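All protein chains but one are shown at their positions in the complex.
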């Protein structure tokens, strides 16, 4: 066991699965990096280096660079999965789903159902999401709510290096199409991550801390913000449960409902747009199924209904943070 | 004034706007129908005949057939709108968004914001949605929640011929990108529709009936189902308010909240998938902003978390209906 | 490439099966029994069968909304297909897919598809599987003149070439995409497009089974032996409308009759093999009778078969349920 970054944890998960199962292949733009050129062949490992080193160990038959043709190579992942491979394909930024979404939601997600249960489509699409990189409106979106909307997809949003590794291994072994959302500002976050292979099951929330006054449900990078908020509130004598669902689809509604039954208050924190969002989703499930337990209005903390701005000052104001979560907890207790 | 179908109402709205403003152009696959062939040139008017007749009146410079290249021709609508036209482009089935979504949510929706307010993008994308046609998983989806999620888009879901006409004229005159969702099984629905031009503002819900016991919020085709449910419940002495928001973005939250303040109960009916849906959205807004008024759990009536099946028996079971709404109202009153 | 008698009989029988399947579905659709959107392949049989007569189970095809012919040519069970068209529980997809989503992955049939241009990317993946696993298999994407304008298709040309995949792109050009003529909507030339991506290509008369078979055979052989992708442009005609219910007013007067009279691939096949003394009219007539009886039986059964159990509404969404 050693400290590993979120990036290293994901890399290690993929490498271990590639060692275990020769049907696991990796592809995407510059996933090796350097194809066709005269310089280093493993130059990039993807734009932020997550797949770096895989080419060296597994060779060009299993680590493939692609043209900038997302429909073709994400679609190829679907076709490969349906015929016996287990591809781990990269859709660099989640924002790029718009050029290839058909292959994800009309093909991968629906094969099994449309074909009457006769298909399995074991593929993982890795993609980066989130604001904080000063990358502006088309490179900073969260968008997992749109994938969560679609039946047939599984959607994974790891909030730590430890979870990232275990959830990635689970995703690669899973027989359904999995969309794996990596938060781009967390790649350098470090923590102790076991060297051995391990899985974390989907649909099992991580209850990060238990409190009595309010439940905070948060996703991905927002889990850290929720923790900070809970720390701050604790000093004022307000104790919060913090729940990290880890996967948005399947969603561990049981755990969420139990925590709300205990605390009677709910704050949902989601980095994405507010409308038809994960904040909406969790709130509505609780308003339907744990209504009686609720002692105050549900509070949602999200980005505003606006694209992500470029300017650092605006972007910092845009993203939910611990202060806003603290305010929301206070509001539901008021 | 005469009885007009939903189809005729939309056609008339477009024709009247084309007469009024020469910058309004129409295009899409077979929107005339017959280009390049030896037979009739205005053969189709779109696959279900909504734009039929426009070619004859306005000519091939204003009514254009397109190749099956949605990215190119929907993108062209965005580029044309940003440079001075007011295109009404057809994305035949909403299910096809996956091959051209980038042009809608990363381009049309974000131009104004990214460019610091210096762009206007007045375009209308007409698209068909909904189940009931035995058209199976890839031609029956609802999907407006995904468009509602995106800031910068306006999303219109007319529930009657009268509304369809007024909302379409509004959409064409509106300077923001508008996605106009036409329910494919409603095209032959008829009612009295004025011959004159009129607009219905966005973000103003239609309170179809007022009751005391529960508020039912429903969208598009589900408005009719909600009415039926309310009729049935009335016979049992349960009186319901039925709210048709008409547009999901902007959403008339004020009216919804007021109705819930009055009735204390909420049922939201949405034809689409349940997760991160319009049902989630409305429920969560009410759970946050009208919590004190709520006397029972919010109930959501949606399709199940599954693709749309082909078989008529399964499809009929899949779509929400009056019985399910009645049961939901009873559940919130229980 | 010589075909023996058995191969010839089989090819004729498959083409006849497609034809009768489609002609009977056309009639039954008119009577209102078959739900949904149905796109018929009648008239185009020589393409599906000419290509698929080279294929085995290790080979994979991806089809379109007009998929019945490809399914039958790739070996899907016609009885189960018909049950599927009627939305029955015993249908090939349990009644959940319908005409536009018939698939049989074990047979290498990766699905009809409701999205124009969806097949080519998928088929690149199937081809990669074959290449990586060294099965010697090839992968074939069928699509129409209309589908040749979808970006997903064009991207796939590039990917198939860049990855040197064993793919054959088969453009079935019936002159129309819905009501729009390919002379309007397809700029340039399909073969030049292939050249643009460095792929060999050929154009064939799709009414001529033997021409299709020969051209496809060469491309499939090239793909099997590591030579990469090719594009086959098949010129053919559909007998029916875009979908059932289409009044076809966009077609020239007499166009369909002329096609039926002079460009019917089954008649042309029959003439060719009987004149060459390879098969007799009696042999072919017998196939005609048997096939029609079989298709009629499929329809009779389908009409009264049970719908899927309602409990299947929410199964097969994931592996776990």
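The first chain written gets the first letter, and so on, giving A, B and C; residue counts start at 1 in each chain.
In the analysis below, a contact is a pair of C-beta atoms (placed from the backbone, for glycine too) under 8 Å apart; a residue touches a chain by one contact, two chains touch by 3 or more.
What you see is a predicted model; the values in this text were computed from it and never measured.
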Contact set (omitted chain vs shown chains) is A, B, C
With the full complex in mind, choose from C:186, C:279, C:299 or C:313 the residue touching the hidden chain. C:186
Of the candidates B:49, B:79, B:194 or B:296, the residue in contact with the absent chain is B:79
For chain C, which residues touch the unseen chain? 149-155, 157-158, 161-162, 184-189, 192-199
For chain A, residues in touch with the removed chain: 29-30, 33-41, 43-44, 47, 65-72, 95-96, 98-99, 133-139, 304-307, 309-314, 317-318
Contact footprint on chain B, counting only the chain that is left out: 25, 61-62, 64, 66-67, 69, 71-85, 87, 102-103, 106-107, 111-120, 151-152, 154, 174-176
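In this text, only the chains that are shown with their structure count from here on.
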I'd like to verify one number: the distance from the centre of chain B to the centre of chain C, where each centre is the average of its C-alpha atoms, in whole angstrom. 35
Which whole number of Å gives the spacing of the CA centres of chain A and chain C? 39
Where in chain A do residues touch two or more other chains at once? 71, 102-103, 106, 113-114, 151-152
Expected list for chain C, residues touching two or more other chains, is 93, 95-97, 101, 113-115, 151-152, 317
